[in-house]
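With one protein chain held back, the other chains of the complex are shown just where they sit.
Entry: subunit A
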Amino acid sequence: MTDANTPAIACQDLWQVFGPGAEKALTDALARSGNDADAASKILRETGYVPAVQDANFDVKEGELFVIMGLSGSGKSTLIRCISQLLDGTGGQIRIHGEDIMTASKQRLIELRRKKLGMVFQHFGLFPHMTVLDNVAYPLRVQGVSRKERLKKAAEVIELVGLEGREDRYPRELSGGQRQRVGIARSLVADCEVWFLDEPFSALDPLIRRQLQDEFLEIQAKLKTTIVFITHDINEALKLADRIAIMRDGKIVQIGTPTDIVLNPVDDYVREFSKDVAKGQHARVASVMHQGTEGVGPDDPGLRTDMTLDAALAHCMELYEPVPVRDKEGNLVGMVNPADLAAALQVEEA
């Protein structure tokens, strides 16, 4: 079923509407609006329904780290719960490795969750009556793995998240950071292929958050699973993501790489987010480079296409003439006007 081109996750026309008889209401609304998502949402709202996710369309590639970002109430948590089938989507399709999971049987879903899916929760969702070891081993327990084997596997994952020595503690005896490590370990114990993380670091204080982000990236480099990661923090999204989807009021307003989001926001809402971002740290020289080298100045500060704007600017503080840019191999590929560099870093006026 899976080949190299099948996306790990594919969402098509996905809707999640809350309210009694939501499915029929959605069909009616779409029919009345001629399949126009915005108009249909408006109709739904006016009739007392809550369209929490509206017509979401995106693919997540195998091994990709896909971040969904938005403010609270934007529908991002609902969206991840649709994809993980904690909520039955109201309309549309979700395929995981090509398999439509919206129509999957209960039995098949249980199987999928046992073998393929893992999830980490904002408030950890740890079982209060189990020790760290039992918590982590629980996904294996429901599969009927023998106690000895599952504890061995759990101990391995506990070591991966750096909690060795705390196996016999109860969740209430751990700090927030340690608790989330348990949550991460539990979601990894069954070797998932698709990993859902619902604001995993939002409940932690900033220092612990950064530390866990770094460790998370290390784990990801080792495991290379496909990841859907929810956050409300633009800096976290930019730091971790291969691609970012930005949600607002149930709608995905932009999907793009971190650089896209920062430099080419589609509307004021997205621009508002990137306002807080130190752009120079995320945008690359390539994004402001001109093709061709006509009129390039005499100085060569050694700019590369993959340099951040901050680094590039530091190299040409004293220069006013356009300077040449080279790619990784050192070939001359274009030029940049230092004034453009500075201009790109300006905070845009709303």
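The definition used in the following text is that contacts are C-beta pairs under 8 Å (C-beta built on N, C-alpha and C of every residue); 3 or more make two chains touch, one makes a residue touch a chain; residues count from 1.
Basically, contacts and distances are computed from a predicted model.
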*Complex member absent from the view - protein name from UniProt, among "Alpha-D-ribose 1-methylphosphonate 5-phosphate C-P lyase", "3-oxoacyl-(Acyl-carrier-protein) synthase II KasA", "Tetrathionate reductase subunit B" or "Glycine betaine/proline betaine transport system permease protein ProW"*: "Glycine betaine/proline betaine transport system permease protein ProW"
*Residue touching the undisplayed chain, where the options are A:Trp15, A:Tyr49 or A:Phe121*: A:Phe121
_Looking at the full complex, which residue from A:Tyr49, A:Phe66 or A:Tyr138 touches the chain that isn't shown here?_
A:Tyr138
*asked:* Take the complete complex as the reference. Which residues in subunit A touch the chain that isn't displayed?
replied: 81, 84, 86, 110-115, 117-119, 121-130, 138-139, 141-143, 183, 186-187, 190, 196
